[in-house]
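Yeah, one chain of the complex is gone here, protein chain that is, but the others are all in their spots.
Then we have chain A:
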Amino acid sequence: MTIPATTRPKASESGKSSKDGSLTPSEKKYVSSDDLYRHSSQYNLWSFTQAQLDEMRRAANEKGRKAALQRFEAARSSAEAENPAVFAAHGEELTSNMLELITYEEEQVFLRFICLQIIQICAHFNMPTQVRATAMSFFRKFYLVHSVMEYRPKNVAYTIVFLAAKLENYFILIESFCTRIPKTKAADILGLEFEVLQTLQFTLLVHHPFRPLWGFFLDFQLALLHPSPVMYDVSVDTIGKLYDQAKTWLNEYALLSDAPFMFTPPQIALAAFYDCDKRITDRYLRLKYLSEGPDSMETIAEEEEDPAVSKHKQTQKEQYDILVKTLKRCIVVAKQELPTSREESAKIDERCFFILSPQKLLKKKIKAFSA
């Protein structure tokens, strides 16, 4: 297994250059997994820095506010034509000030809440991890581009779970899907499929950290137990338990966070191991990078070192340091907290409802004035 040693270049920097089709630098004679990853849509279209993510979300929020205001003005004009008297008397109270637009901060909290709901929907259908992970990824991508003031997150969430199930070999008939979720209509769910696909730019294959996690699980055993155990208290059982913990970690933290936008799947998988058991994971990394295997003592014993060898060691050390730093950053990103509450989210959801249907808001107010 190849370990990604370097931090991922930003999509805006070297990511671009790899798009021109040059698969490998000329001196390389093979194509590594890392090279292949650099050709994925996930790397080329959906990898960002934290700053880029923030900027995109602010832009989406701004776009949503503009759309909300436009929608309101259109609704206001037709309401005015229908109720000229009310507008003549109370026109200045029937302005867009009535709209309680959603701020950037509120939007993030609300989206987080819906993400947690997606987990529940998937659990409700007993869907495999893969479906849940893909749905989460689609949802978070959708709201990098759009705002909750344009598409109601609840509806988008249902469509996305349905679509993810279809794409990850866990197909559910639309009727049974709707039957098992109260108050949903097939047309609402299917109606958004196109919108979701377009927003995703038709990139539907998501690389999750679960496969590399499994790969590292196997490689940990190979490196730490064979031919003989390297750590006196680490057995197959220990590594098995660590694997389970790391899997839970991915589900609880990584998938809900920005980590998948900022790090490669193997980096996230290693970060999961590292955060769950730093001691074992670090030993593994040292074995892989710093040749601290059973043979390494001999190398150290040799006094006069070949300059090429010491250069090699230095590079190894640098790679190790970069990797550990990357893992630590990934852990911080994955564990960023964003507390949400059902009450607050329900309020935001209600505001979204009126923002998306301003005619209903106007009608309510006009009725109050006419009474």
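Here is the rule we use: a contact is a pair of C-beta atoms (placed from the backbone, for glycine too) under 8 Å apart; a residue touches a chain by one contact, two chains touch by 3 or more; residues count from 1.
FYI, contacts and distances are computed from a predicted model.
Undergrad: Name the absent chain as its UniProt record does, using one of the following: "Phosphatidylinositol N-acetylglucosaminyltransferase subunit H", "Large ribosomal subunit protein bL19m", "[RNA-polymerase]-subunit kinase" or "Glycoprotease 2".
TA: "[RNA-polymerase]-subunit kinase"
Undergrad: Please pick, from A:H124, A:R180, A:R211 or A:R342, the residue that touches the omitted chain in the full complex.
TA: The missing chain is touched by A:R211.
Undergrad: Given that one chain is not shown, which residue among A:F87, A:F162, A:F220 or A:Y284 touches it?
TA: Final answer for the missing-chain contact: A:F162.
Undergrad: Can you name the residues of chain A that touch the chain not displayed here?
TA: Touching the missing chain: residues 21, 31, 36, 39-41, 128, 130, 162-163, 166-167, 169, 171, 173-174, 186, 189-190, 193-194, 197-198, 201-205, 210-211, 214.
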